[in-house]
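Of the protein chains in this complex, all but one are displayed in their positions.
On to subunit A.
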Amino acid sequence: MAKTSKPVPPSNGSVSRPPTAFEYGYDKSFRFLTFFAGLLIVVLLAYIFWKIGGQAAPAMRQYGLSFLTTVEWNPNTNEFGILAEIWGTLYSSFLALIFGGGLGIAVAIFLTQGFLNARLAWVFRLIVEMLAAIPSVVFGLWGIYVLIPAIRPMASWLHDTLPFIPFFSTNLAGPGMFPAMIVLSIMILPTVAAISQDAFKAIPMKIQEAAYGMGTTKWEAIRKVIIPTASGGIFASLVLGFGRALGETMALAMLIGNSQQVSLSLFSPATTLASLLASTFPEAGANQIGPLMYAAVALLVITMAVNIIGTIIMSYTSRQTVT
């Protein structure tokens, strides 16, 4: 609309006038500032990589790729390997993504698609987002004191009746993959729910109306029109949630059991890169610093890779969706 109106010549009393020198300079400096801020982030990231990579380099040369494929971590004999940590990081995050991600999208649909009246939906949304404000260590304590005792009977029942299924092949002693996964799911839920809700809200009303106009039911409209349209945003929320899960430290260090094993079992203790770093670093001797930095690089690379792949897939899928 603005394009069709003719430019009004500058004159006294007109709303339109050329920018003053101040506004021009203001605009310029704002642009410079945003450019600088953007650049700073890139530089910062490169600096972190360079700094950690530099400290990790000797260990990388010494241990090479076998560092990534062995499970022993024994500073007394200088054997270092982080396969169990990589496995635990990816496995716990992946499980959390399935549960927390699914739940988060469901919550987003529930709160945006008119199942509730607007005010109630707003209250619910607030509550879900408040989960993000709970400190990690509180989640850890909640896991130890509430969650583990609550799930123990179910876990031992599953192990006793279905021990041949790999997921239930061990007994839940207390801390382990399962409680860690549940807490992680809850922790990524607000991220997934909030961003998915924004994606759903961004869908123009006319698309939903068009769907109803075609005679779809509410369920069909959500499944066949709304979700595909919002898929880019949903995917972004999942990538962010996954990234959050990969780096989560404190709650996992308290709940996952910190045992260097590679196991499919949900009830067996496991460990993650972040909890290895957090728990070993403070008292690490000189021979451990290098391997720990190497592990940090591995975590950084995994997190970056997930985000980059996510972004690529997102930009690919968003081209195909309705806008």
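Before moving on, here are some points about what is shown:
In this text, a residue touches a chain if its C-beta (ideal position, glycine included) is under 8 Å from a C-beta of that chain, and two chains touch if they have at least 3 such contacts; residues count from 1.
Keep this in mind: contacts and distances are computed from a predicted model.
Taking the options "Heme lyase CcmF/NrfE family subunit", "glycine dehydrogenase (aminomethyl-transferring)", "Phosphate-binding protein PstS" or "[NiFe]-hydrogenase II apoprotein ferredoxin-type subunit" in turn, only "Phosphate-binding protein PstS" matches the UniProt protein name of the chain that is not displayed. For the options A:Leu111, A:Met254 or A:Met314, the residue in contact with the chain missing from this view is A:Met254.
Interface note for the absent chain: among A:Gly101, A:Gly176 or A:Gly290, the touching residue is A:Gly176. Residue A:Ile148 is the one among A:Ala96, A:Ile148, A:Met187 or A:Ile203 that touches the chain not shown. Considering the full assembly, A:Pro269 is the residue among A:Gly88, A:Gly243 or A:Pro269 that touches the omitted chain. Where subunit A meets the omitted chain, the residues involved are 71-77, 141, 144-145, 148-149, 170-171, 173-176, 253-254, 257-261, 263, 265, 267-269, 271, 275, 278-280, 282-285, 288.
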